[in-house]
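Accompanying notes for the structure given below.
Shown here: the complex without one of its protein chains, the others still in place.
Take a look at chain A:
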Amino acid sequence: MNWQQLGRHPSLAIGLMAATLFALLGLVSLWWTPFPIEQISIARRFLGPATEHWLGTDHLGRDMFSLVMRGTLTSFVVAGLGVIIGIGVGVPLGLAAVAWGGMVEWLVLRLSDITFAFPAVIVAILIAALFGPGEINAVIAIGIFNIPVFARVARGGALAIATQDYVAAARLAGLGNAAIAARHLLPNIMSLLIVQGTIQLSLGILAEAGLSYIGLGTQPPATSLGLMLRDAQSLFLIHPWLSVVPGLTIVLIVIALNISGDGLRDAIDPRLRHEGLNHGAG
């Protein structure tokens, strides 16, 4: 893919740019925020947007823009690690199902069926309730519900490739199942995985926000977009702005990631436009 291709898919360009912008905002917050996020100043609380505080201040007088930056980082990190767990475990499972077939395939499929039977966020709540609230458990929860998604996608993509002549040739040349999966199947489903990864990232951000909102995700004094919503909810009738800021940020990030995902899918393989890739519905 090059810049020219990007130009042919304006929604992809916009989505990628917006998603990158948010990711950068989050990254920058590691080194710099307009105000330190731990700094509490009750005298300055509930200030509306102004030149000093671009997005105003929250109920503890913390700068909302700084909180949004750090919250975005938390959201991306938690969702991103969740996706990495999903890929790291799910893709080998899916590839193994194709390469070995038989019992292995049956087992992998039934395991993903079982996981799919529970709505993703319910699984996440269960995990967070069992192991206690916190960012790490949110990562694990999001990771677990990503595993079957990637297992399915990897298996679906690999099935189509496994019937190709060059795979048969490799097998004749004496390559084992694992080598075929690694050398021939995996590189050819890479684009599928990238597209699915983008979509799962947006679902992960929603899940993280949901978990933090019900108090099972990020814990104060750290912050995340869901936690900001939680803090603001009892103040909604008095200071609606405090809910609007993190709410809109979540919406924008998710839209950006979704149109990036859709755009990537169209750009990478136009034939896929009307097929598959619906596994991610969570």
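The rule is simple: contacts are C-beta pairs under 8 Å (C-beta built on N, C-alpha and C of every residue); 3 or more make two chains touch, one makes a residue touch a chain; residues count from 1.
Basically, contacts and distances are computed from a predicted model.
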Options "Hydrogenase expression protein HupH", "ABC transporter substrate-binding protein", "Biotin-dependent carboxyltransferase" or "sn-glycerol-3-phosphate transport system permease protein UgpA": UniProt name of the undisplayed chain: "ABC transporter substrate-binding protein"
Sole contact to the chain not displayed, among A:Thr51, A:Thr163 or A:Ser234: A:Ser234
Residue of A:Ile14, A:Ile40, A:Ala179 or A:Ile268 touching the missing chain in the full complex: A:Ile40
Those residues of chain A which, in the complete complex, touch the missing chain: 38-40, 42-43, 45, 59-61, 133, 219-221, 233-238
